[in-house]
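All protein chains but one are shown at their positions in the complex.
Labels run A, B and C following the written order; every chain starts at residue 1.
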Amino acid sequence: MRDYQNIINGIYEKAINQSEKGTVATYIPELAKVDIANFGIHLRTINNTCFGIGEYDTLFSIQSISKVLSLAYAMSLVGEAIWKRVDVEPSGHPFNQLALLEVENGIPRNPFINSGAIVIADILLSHLDDPKTDFLNFVRQLCDDDSINYNETVALSEKQTGFKNVSAANLLKSFKNLENDIDAVLDFYFHQCSIEMTCSQLTKVFYFLANNGCCLQNKLHLTNSQVKRINALMLTCGFYDEAGEFAFEVGLPGKSGVGGGIVALLPDNFIITTWSPGLNKKGNSLLGMQALEAFTTQTKQSIF
Amino acid sequence: MRDYQNIINGIYEKAINQSEKGTVATYIPELAKVDIANFGIHLRTINNTCFGIGEYDTLFSIQSISKVLSLAYAMSLVGEAIWKRVDVEPSGHPFNQLALLEVENGIPRNPFINSGAIVIADILLSHLDDPKTDFLNFVRQLCDDDSINYNETVALSEKQTGFKNVSAANLLKSFKNLENDIDAVLDFYFHQCSIEMTCSQLTKVFYFLANNGCCLQNKLHLTNSQVKRINALMLTCGFYDEAGEFAFEVGLPGKSGVGGGIVALLPDNFIITTWSPGLNKKGNSLLGMQALEAFTTQTKQSIF
Amino acid sequence: MRDYQNIINGIYEKAINQSEKGTVATYIPELAKVDIANFGIHLRTINNTCFGIGEYDTLFSIQSISKVLSLAYAMSLVGEAIWKRVDVEPSGHPFNQLALLEVENGIPRNPFINSGAIVIADILLSHLDDPKTDFLNFVRQLCDDDSINYNETVALSEKQTGFKNVSAANLLKSFKNLENDIDAVLDFYFHQCSIEMTCSQLTKVFYFLANNGCCLQNKLHLTNSQVKRINALMLTCGFYDEAGEFAFEVGLPGKSGVGGGIVALLPDNFIITTWSPGLNKKGNSLLGMQALEAFTTQTKQSIF
Partner (left out) sequence: MRDYQNIINGIYEKAINQSEKGTVATYIPELAKVDIANFGIHLRTINNTCFGIGEYDTLFSIQSISKVLSLAYAMSLVGEAIWKRVDVEPSGHPFNQLALLEVENGIPRNPFINSGAIVIADILLSHLDDPKTDFLNFVRQLCDDDSINYNETVALSEKQTGFKNVSAANLLKSFKNLENDIDAVLDFYFHQCSIEMTCSQLTKVFYFLANNGCCLQNKLHLTNSQVKRINALMLTCGFYDEAGEFAFEVGLPGKSGVGGGIVALLPDNFIITTWSPGLNKKGNSLLGMQALEAFTTQTKQSIF
């Protein structure tokens, strides 16, 4: 066993003493209230041994990290048919640009930009009886934890201010790439993003992606091939227009959220989650990016 | 007096016998029902002498031609402050592109692309007690004709299918360039576009733009300087990404609508309206464009 | 006769006392040496009555103003076939952008952006025995003045630093929209731009565009229709991405050059040239734009 605890302790100490911590997201008013001083790291090995430091047991808004879970759920329900409605290429542009969507006739570049995740939400709506309940149960099952929940205040806050997402949904609809009512799709999407989890819950939920599709409760959720594809997508598209930088500096499949969380994993080895609400200019957690870079540099463990 | 009647008769004869008539717009279902065989021309001189041929007394949906009227009304109410919220440059792109709007931080390129006209609609909403009634009265007054009205069926039809306009309005709102409620702005905008007029009514309504701001009822609506600016905008931005072509081939300020109407004018001389519902690939009336090119070629009258 | 002399005197006085004069272009090192204090205005009526103030008899580099002359020459030689190789739409983008050219398969938006003017230069090369001599003779003939000449130092200066133009020419060649050797085309193009004239020479050279194609020596160079088209192009495309602004504020067909010159004209009425080497952010002469706006406001003379 590598000395993971020492390594994350060292990274944590350095980070909390650093003055430059980025900026808390303000475009969702509820998120702006979070204390920027929070910082937590949690690592779970494939043998379910855990290491943590800082606020790794504090709930935060997972936001875009949820896009990996909705994609996994949609793949388990629909399979390869998803890829007729969303592509698998990096966007090369900030997460909220509509330009490419317009040029490319309403087919989002990948399922992790907002428009792509809205299409995935639409797919789930078409295949689920009670989408919000069913999706929450999917996540709770992955985590074996029924306490996981939506934050209705955050969902409402985003609903009232998420004009760019409404814009994207209407553009998708104009290209006939949304089947359901726009309001229903966005209501589901805003709820999905509002889920709250801790770092340690997230390393449990993402365990199946490091373990060939099988979760800690030993249930197979996706095929080996499907898991590899999700991991590939996280690597090439998981960090908006900083995806190349993350692959280059960290070298792990991962996904960030505007709430300040980042989940990354090394297949067959470990899952690691960081949470620090201060974001860099590209919208990814500043301390989280630095921590993960330091982690793979010190452990020399990456997919490359 | 030039022999206008002979000239438009000749143009009309050639046009109605032409097999290639373009395609009726289908994106607003109500408009798709119009008979493509319709063709009318109406010319009104500055002395109010009129010449007409074909369906120049049939009502049609003026659609984007209304953008000139809402702009004129907004200028009369607000003056130069408009230009803080919308620019005066040609877009160089199709009428529905959101890309530029996103890059340019929510300031539409000009008031004749959809996003620009939606901003103008928002300005009117902020300054009018009863926007739909007040705007209709403004148009009726210009025409001295109380029969002019909205077509509620067309307005509803566009409301139910105008996803790209909803997308644009939300994008504007995300950049804080809409003051009013999105639904209220779009309801007004869809009504404004649904106004029905005949070719001969349109040459009357646009008379003030050929007459230094003074309408046929001898009321001054805009200053001479404001009229010149609207005419300049029509010339550079009145025909989506075919504006240069229209200036080059026709050489008059003008504005087209997806209902197949075109209004053009030579200041201090005449106003001419054509209506043929078949559109070319750029969304402008195919026969109308040809008719106006032939007209200025034969009369040798243009602003250049 | 309007009191043109009083008007331009007033404009001149105000301008030379203004502290904000813009910035002299530095990308062509030779041009950076020009004294920013220079300011001249010259107006020539259709009756060849002249009015001038300031440095209207000082030579300056006409730069992009030459694009109007090369276009006119090409039209006189080739006619409408030009328009298979260059379009007539405003670009909506800064003068040196290659992006549109790439997207639009090597067909420049219009003959006044650099790539379009390079295509026109290529057309001249294909049709002239001795391009540089022949073009110079065309310009001298329009002006009835054999003293007009290229500035070899400026041409060489641009050759050594005009990497963006070399880039554009190679992109055109890759789309097979250049027939001649790239170096030969650019050598001609850089010479064409290096021509030096005074304000009063320029009002003489451009006289034929205000006089239906007939120059002051009473020779017909272009048809009435061709002249109208060039004037239309100047209005929609003559000022890079400030063309709409110029149409809106000034309301005359015109063309600017990075040397600080602007020529504008009112068909059948007058030609006016201003020269002030300080440029605004869009690359047009700052004092010149202001002077022409003041001129059409005070005279109430514009095409609109």
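Operating definition for what follows: a contact is a pair of C-beta atoms (placed from the backbone, for glycine too) under 8 Å apart; a residue touches a chain by one contact, two chains touch by 3 or more.
As the structure is a computational prediction, the values presented were derived from the model and not from experiment.
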Omitted chain's touching partners, listed by label: A, C
Touch with the omitted chain, as defined above, among A:P131, A:G162, A:P253 or A:P277: A:P253
Option touching the unshown chain, where C:I8, C:I28, C:A72 or C:L171 are the choices: C:L171
Omitted-chain contact residue, chosen from A:T45, A:S61 or A:N110: A:N110
Residue of C:C50, C:L98, C:L128 or C:A184 in touch with the missing chain, whole complex considered: C:L98
Contact residue for the chain not shown (choose from A:T45, A:S91 or A:S115): A:S91
Residue numbers in subunit C that touch the chain omitted from display: 97-99, 102-103, 163-164, 166-171, 173-174, 182
Touching residues (missing chain, whole complex) on subunit A: 87-93, 100, 109-110, 224-225, 227-229, 231-233, 235-237, 241-245, 247-248, 251, 253, 267, 297, 300, 302-304
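The rule is simple: only the chains that are shown with their structure count from here on.
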Chain contact graph, described as a line, ring, star, complete graph or other shape: line
Two chains sharing the most C-beta contacts: B-C
Most distant chain from subunit C, judged by the mean position of its C-alpha atoms: A
Residue-number overlap at the subunit B/subunit C interface, same or different (half cut): same
Whole-Å gap between the CA centroids of subunit A and subunit C: 55
Intercentroid distance (Cα basis), subunit B paired with subunit A, Å: 47
Whole-Å gap separating subunit B and subunit C, where each centre is the average of the chain's CA atoms: 32
Touching two or more other chains - residues of subunit B: none
